[in-house]
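The structure under discussion is supplied below as structure tokens; questions concerning it will follow.
Missing here is one protein chain; the remaining ones are kept as they sit in the complex.
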Amino acid sequence: MSETSSSRRRFVGASVAGLGIAVAPGIHLIAAQGPAEPAGASNAKRWGLLVDASKCASGCDACVKACATENGINETVADARQGSQWIRKIDLQDKRTGRQLSLPMMCQHCANPPCVDVCPTGASMKRADGIVLVDRHVCIGCRYCMMACPYKARSFVHQPLTEQNPEVPRGLGCVESCTFCVQRVDRGQTPACVEACPEGAMVFGDLKDPNSAISRRLAQVATTQVRADLGLDTGVRYQGL
Amino acid sequence: MTKLPFKLLCVTSRLRAFASKLLVLAVVLVSGLALAGESRVAKPAVIIEKADSQCVAPPEEMRRNHMEMLKHQRDKTLRLGQRGAKVSLNGCIECHASKKTGSVLGSGENFCQGCHAYAAVHLDCWDCHQPKAHTKATPAPAAAGAKP
Partner (left out) sequence: MQLVPYSRGEERFFYTLAALGGLVTLIGLASALYMEIHGHAVTGMNNQIVWGLPHVFAIFLIVAASGVLNVASIGSVFGKVLYKSRAPLSGLLCLAMLAGGLTVLMLDLGRPDRIIVAATHYNFSSVFAWNVFLYSGMFSIVAVYLWTLMERRMNAYSKPAGFAAFIWRLILTTGTGSIFGFLVARQAYQSAILAPMFIIMSFAWGLAAFMVVQKAMFAWNGLTLHPALRNRMKNLLGIFVAATLYFVAVYHLTNLYFAKQVAFERFILVDGGIFPALFWGGWFLVGTVLPLAILYTPGLLAMRGAVMVASILVILGAFCQLYVFIIGGQAFPLEIFPGLAAASSFGDGMVGQYSPSLPEFLLGLGGIGIAFTITTIGVRVFHFLPQDDLAKLEAAGHVLE
């Protein structure tokens, strides 16, 4: 992957430039890092999720519970509207035909995410493998991304938190959203919601790999991107919508 | 697009670190002259719980540079997805949490707090990062998610 290596070169270049500015810490830093560097997210992959809405039962919220457990979303809030929801169940009804359906809604991990475009500090970001995240070390809590998101996928933490899962830091004053359980994905697991779905209605995988389960399904059945008219190229696709 | 900010991030974080070092140096010099070594907070007793293990770098090095290492690593973990690096905040906590309380925070005896109280450094890391070691994901709440 020439792009990755060129970005690494640039990265090293930046480090060297930084070294020139702050010589002493730079030297210590490189010494401390050692030679071996773990491989990171690669743009040879693009993570995606296919939801089969026809299998999704209206009263079921197994995915929502699994997400809350995995990501430590367990705080008590005084006003429900101020509580975080990384994933939620939406019940839909066609206004003309009366057809009903139910589906989980979360960050759609767009290829062209509006939240990333509008973020003033670059905290909203997309990893090389397509996962859209908030770097909460640079998030200033302006909420512009929440204004820009067409899916209402983001939540703002309105109160101090204490009972976080060590793998999933989250806290006051920053915006957060579904991460595809990045901590699990980087270990080779699937997101918690996918694992928990009793109907097997969700398929997670690499959209760039033509042999992945998700790619094969996408090649077979008709699927939809929500608000496809916006041209965001979402990583989450729906079947039976 | 995503690469440019990261590059900037590296440079600016270095710049800031450098500036803050200068500032600290100046403050130390000035206060050293003024107070002639007098301080109000008791000198921290750094308790090492897992003395049989090895820190990620020599203690000298750690004392001076752990903040830079952490800040540098967090960008790599979060933005580049590089996991399993030697330096990791959760790693620090696993080794350095107190055997008594299981945490790196709590009192001056706890590893990450004593020094910082002494040096009057305030960390915002613990707003989000769990200071207790071996905490596992909390059980599913009765109603999923944040609810009243």
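Letters A and B mark the chains in the order given here, with residues in each chain numbered from 1 onward.
We adopt the following convention: a residue touches a chain if its C-beta (ideal position, glycine included) is under 8 Å from a C-beta of that chain, and two chains touch if they have at least 3 such contacts.
Computed from a prediction, not measured in an experiment: that's the story for all the values here.
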TODO: Based on the whole complex, identify which of A:69, A:85 or A:239 touches the chain you can't see.
DONE: A:85
TODO: From the listed residues A:48, A:122 or A:205, report the one that touches the chain absent from this view.
DONE: A:122
Task: Selected residue (touches chain absent from view) among A:60, A:111 or A:148 - done: A:148
Open item on the list: For a quick check of understanding: of A:60, A:111 or A:172, which residue touches the chain that isn't displayed?
Closed with: A:172
TODO: Would you write out the residues of chain A that touch the absent chain, in ascending order?
DONE: 77-85, 88-96, 105, 114, 116-123, 138-144, 146-152, 154-160, 172-175, 226-227, 230, 241
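Definition applied: only the chains that are shown with their structure count from here on.
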TODO: Go ahead and note the Å separation of the Cα centroids belonging to chain A and chain B.
DONE: 26
Task: Interfacial residue positions of chain A with respect to chain B in the complex - done: 7, 10-11, 14-15, 17-18, 21-22, 25-26, 28-29, 31-34, 37-41, 61, 64-70, 72-80, 83-86, 88, 116, 122, 125-129, 131, 133, 135-138, 160-161, 163-167, 169-174, 182, 186-187
- [ ] Using the touch rule from the top, collect the residues of chain B that touch chain A in their complex.
- [x] 1-3, 5-11, 14-15, 17-18, 21, 56-57, 61, 64-65, 68-69, 71-72, 74-76, 78-87, 90, 93, 127-130, 132-133, 135-141, 144-148
